[in-house]
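Sharing a structure, written as structure tokens. Questions coming.
Every protein chain but one is kept in place in this view of the complex.
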Amino acid sequence: MTDITYVRPSLVEARPAPRSTTGVLAWLQKNLFATPTDAVLTLFGALFLLWAVPPLVNFVFINAVGINGTVEECRVETAGACWAYVWSEMEFFIYGFYDMSELWRPNIVFALGAALLIPLLIPKVPFKRTNALLLLIVFPVISYYLLAGGVFGLKPMPTEKWGGLLVTLIISAVGIIVSFPLGIILALGRQSKMPVIKMLCIGFIELVRAVPLITILFMASIMLPLFMPQGTTVDKLLRALVGVTLFSAAYVAEIVRGGLQAIPRGQYEAAASLGLSYWKQMYFIILPQALKHVIPGIVNNAIALFKDTSLVYIVGMKDLLEAVKTKNDTALEWQSGNTATTGYLFAAAVFWMFCFSMSRYSMFMERRLNTGYKR
Amino acid sequence: MSQVSETIVEREIDTSHMQVSKTEVAIDVINMHKWYGDFHVLRDINLRVMKGERIVIAGPSGSGKSTLIRCINRLEEHQEGQIIVNGTELTADLKRIDEVRREVGMVFQHFNLFPHLTILQNLTLAPIWVRGIPKAEAEATAMHYLERVKIPEQANKFPGQLSGGQQQRVAIARSLCMQPRIMLFDEPTSALDPEMVKEVLEVMISLAEEGMTMICVTHEMGFARQVANRVIFMDQGQIIEQNEPEEFFSNPQHERTKLFLSQILH
Partner (left out) sequence: MTTREMGHDAAPRVSFFNDPVIRGIIYQVVVAVILIGFIFWIVGNTAANLAAQNKTNGFDFLWKTAGFDISFALLPWSRASYYWEALLVGITNTLLVAFIGIVFATMLGFTIGVARLSSNFIVARLAAVYIETIRNIPLLLQLFFWYFAVLKTMPAVRQSIALPFDSFINQRGIMVPRPTPDQEFGWVMVAIVVALIVAGVIGGWAARIRTRTGRYPVQIVWPGKLADAVVTFLVAFVALVVLLGVVFPIASFVPVSAIVAAAVALGSLTRYAAIAKAALTFFVAFVLCNALLGFMFSWVPSLMVSLISALIALVLGQVVYSNTANRPPSDARFPLALLVLIIVGVPALVYWLTGATLAFEVPVLERFNFKGGLQLPPEFVALAFGLTIYTASFIAETVRAGIQAVNRGQTEAAQSLGLKDGDRLRLVIVPQAMRVIIPPLTSQYLNLTKNSSLGAAIGYPELFNVFGGTSISQSGRAIECMAIIMVVYLTFSLITSAIMNWYNARVRLVER
């Protein structure tokens, strides 16, 4: 035995960290005042909040005119947001010119959609397949007849009367759902070994991705009628739907292609070696894996599309943004200094809620599927 | 207890330069404690490393070995006690940290080479920008060390083009280019295939033969036996036992040490 020999006689018990490294003070020290520069940044941040938040809170809440207020109150110099205006125009913002007496129809559609969508989004709820079929096939059919009417004694309701949030939701839902299979087909086509099909898909995808959505919407709304045989009229909503869907399909195709490329070659070879036909290989082996990888990308695309539906305003469709803008400009009985701001604030809040919840859901799925980017 | 029979190199190890100084302290860790949040990860660590010592730290996973050597060049900060490296005590003072880091080289499990730079640039980066050494001189030094680790022909390749063993040897050479007085190794071979392990250990042994002060966290018990003059066993964030390798392997004292050795030596 030499002098370096050492055996610990008894183990040291763990003890709590010294007060200086845990607790509120240590947290503050670490996150706000770690260095003098940090302290200055913190001070600036705090001053900025002090400067920005009170006026904002004042505007939105404290000085705001509540939903039961009057336009006179809104016109007072010091008044904040005019929520009374938003409240009184709420029906227009949600349904557009849809007949007042028939609002139960879109309401049923909303309720049914939510009832079918929510269980589909919760991973634990069973019967996913039935649920999806109901949502993607039965629900659209029912919704269409409910909204448009003309059958079962329902009053016909032309799409020109639809508007507001209803149209925003319809366009984005249809765009998101229909562009998905289209995008998959385009992605597969782009990977195809057949030159004609491959070139067609590449051309379509790249062209659509290169131009702004409004050119596509413009094509769909102004040019589509030109392309049709004389005398055919295409419903305006349908034109917008076609434009949005084709646009989104090109983006979905690129996302799906990313997923397809992420699948190891071995999977393709294994699938082929089983003797499955091309479509069976894709359906049973490749796509299920690829699509799992791309869920976050698809949701991000859905968010982008949801925001982009607001562009239909430019080709004269009546969506939520159009409804708000119209009322801002024309509701003379509500004219006041803050009317427009309040209207846009409301629209922004609605869009934000939908997009933010989609993005949170995407993050949740990403973590669940563990396919996301990890360090 | 079973014997450690595996040897790393067949040749005799040249011990002529492996002298442990009796008076010069390289690293002194005194009553050091560290917490991650509320987790007491290092407890009452006392460790004095003399100049020229070759220390192997062993212990089960999660016992705090990496944390300990990362504290020594302040990649992690400790909360209680002192760490003194070459006479400089580590505190929040950036100047001292820089001073210590210049004297202490570190080799990581995953090499951490800079992928956007060639091997030669990896080796000359710190000498040029930290020590202000002229480029030509830095490159000469770099080539010298590349030759020492036996891969001078790779100088103009990128890290991504090298095998794991080669990358780790480059990483060692990169540290050596700063001419450190102390080298820290954190499981330098555990991400490598067996045949590459040997080439890295060879380099480490030759360093030891030149009298480098080194602390290695490793599971290569053969290396510990042949090269180390002291083996430290850690568990639950504390030093449980330390001894000369011979004694450590043949006659462990603490129950935990016995258990650990019986597991890793079969």
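Just so it is clear, A and B label the chains in written order, and each chain counts residues from 1 on its own.
As a convention for this text, a contact is a pair of C-beta atoms (placed from the backbone, for glycine too) under 8 Å apart; a residue touches a chain by one contact, two chains touch by 3 or more.
Given the structure is predicted, the values throughout are model-derived calculations rather than measurements.
K.L.:
Among B:Gly64, B:Gly105, B:Gly165 or B:Pro188, choose the residue that contacts the chain missing from this document, as touch is defined above.
P.N.:
Of the candidates B:Gly64, B:Gly105, B:Gly165 or B:Pro188, B:Gly105 is in touch with the missing chain.
K.L.:
Which residue among A:Val76, A:Val151 or A:Ile314 touches the omitted chain?
P.N.:
Touching the chain that is not displayed is residue A:Ile314.
K.L.:
Of the residues A:Ile214, A:Leu238, A:Leu276 or A:Ala331, I need the one that contacts the missing chain.
P.N.:
Within the whole complex, the residue contacting the unshown chain is A:Ile214.
K.L.:
Considering the whole complex rather than only what is displayed, give the residues of chain B touching the chain that is not shown.
P.N.:
So the residues of chain B touching the unseen chain are 73, 75, 94-95, 98, 101-102, 104-106, 108, 110, 112-116, 125-126, 128-137, 157-158, 160-162, 171, 174-175, 178.
K.L.:
Could you list which residues of chain A touch the chain missing from the display?
P.N.:
For chain A, the residues touching the absent chain are 31-32, 34-51, 193-197, 200, 206-207, 209-215, 218-219, 222-223, 225-230, 303, 307-308, 310-311, 313-314, 321, 325, 328-329, 337, 340-341, 344, 347-348, 351-352, 355-356, 359, 373, 375.
The criterion applied here is as follows: only the chains that are shown with their structure count from here on.
K.L.:
Can you give the whole-Å distance between the Cα centres of chain A and chain B?
P.N.:
Between these chains, centre-to-centre, one finds 52 Å.
K.L.:
Provide the residue numbers of chain B that touch chain A in the complex, in ascending order.
P.N.:
Residues of chain B touching chain A: 35, 37-40, 43-44, 79-80, 230, 236-244, 247, 253-254.
K.L.:
Quick check on the complex: what are the chain A residues that touch chain B?
P.N.:
My answer: residues 1-2, 4-8, 11-12, 14-18, 20-22.
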